[in-house]
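Below, a portion of the complex is reproduced, with chain positions unchanged.
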Amino acid sequence: MPQVVGRQYKEILKQYLSSQSEEDLYVGQQFSRRFIEKDIAPEDVISIHKNALHDIVPDLRKEVWDSFDFLIEMMIHYGLTLREHQSLIRKQEAIQMEMDVATGVQDTLLKTKTPNLKGLDVGWISKPAKQMNGDYIYFLNHEHEAGVAVADVMGKGIPAALCMSMIKFGMDGLQDENTSPQNVLNIINRIVEKSVDNSMFISMFYGKFDARDSMFSYASAGHEPALYFNAKEQTFSELSAKGLLLGIKPNVVYEERKQKMEVNDFIVMMTDGVTETRTEDGFIDMKTIEKLLLEVSEKPAGAIAEHLYNELSKLQNYRLSDDFTVVIFKKEK
Amino acid sequence: MNFRSSVEIYTEWDIVAARQLGRNEAKKVGFGTVDQARITTAISELARNIYLYAGKGKIEIERVSEGKMSGIKIIASDEGPGIQDIRKVMEDGFSTSGGLGAGMPGVKRLMDEFKVISEAGIGTTITTVKWLH
């Protein structure tokens, strides 16, 4: 192989020395890429060059050849750095694979079941800005009720995954208890406060729909307000409730509020990745979101969520700057 | 007005023509041999991308100046399919060979300024500048 490479190199060099044409330089440079692919070190290139030149113009002063030997010596450490590069690339690929596995495990472990409740159409979408999602949705289902926690946890990777697991396992433990939004946030707040120091921030919205009286009750731990769409009036209003971020203080009492829902009304819960969509002209405002929701307000909850994501994503040139999560509860007949 | 000239890219031969034009201009601006080679390589990569992925396009070369600085600007444009995921293309390759992605971080490194505008179905324009230091 090296001999073949050497012969080819000599031909290209010879050609160039007689023509000095751009074409030969182009051919030479394309050839050099194959050198790199074949792990030919730069010191080898100098040696190949020296031998080729020697064949083409043998009658040069001894200093020229000696100078190439010196140049070879100079290139050895460059060659080593390049080989280190190959090994780093392999390492990086291994990390990538590990991340892929981690994402899969996270999905399995923290999975949640979309409620299937008569009278309620549930749609949601959650897209990470980078590989790992820092937003988390968890559904808590009972016979006549559908509850959902929408949370935005600080950071990514392990810290985020652990915060999510706190929420999941905390809520799993609530199955038989009082699952009023107020009580859910009070309890989760206590778990978080106990487990993490004050430098971890988690915002969370908890909403619950009761099929018996079509009442949506909610509480918020420093989270984005939800949007309530009144189908009859074709108007939007914000559902906000007072409450500190999770884990700041041990005994917070979260405010709980209610909203009665009529058929075709829907409620949009989201994270700040939705409301803080950044375009070239700055942040969008709530009106943009309302306009987009109105366009498809007669569609099923899933389609509304999808539409909102597609349009907001287009507005920011398909590059999310934050994780994007929407959950929609729509009252059906 | 600044000098500006261009090469249409249809065939591999046009890549060589664009390189030649770029090298001549770089020399006139006053770049040394190594920088001439770097600018030429950047043009080469851009032109190859047009040739390989868009089919046809154009390389424009312009001498530029700003205050006391002078330099060379290369504009590569095509009406090809556009770049799907610019973020990905600009990432350092996990492999140095092949693909559109291989060239872009390289071009960025060879030059001083770099900007991509790409729209699906409309095409891609890459503008890049190197200043004489």
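By written order: A and B. Residues from 1 in each chain.
Note that a residue touches a chain if its C-beta (ideal position, glycine included) is under 8 Å from a C-beta of that chain, and two chains touch if they have at least 3 such contacts.
All values derive from a computational prediction rather than experimental measurement.
Each kind of chain appears once in the view, while the complete assembly in this file is A x2, B x2.
The rule we apply is simple: only the chains that are shown with their structure count from here on.
Residue ranges on subunit A touching subunit B, taken from their complex, read 22-23, 25-26, 29, 33, 36-37, 89, 92-93, 96, 318-319. Within the complex, the subunit B residues that touch subunit A are 15-16, 19-20, 23, 40-41, 44, 85-87, 94-97.
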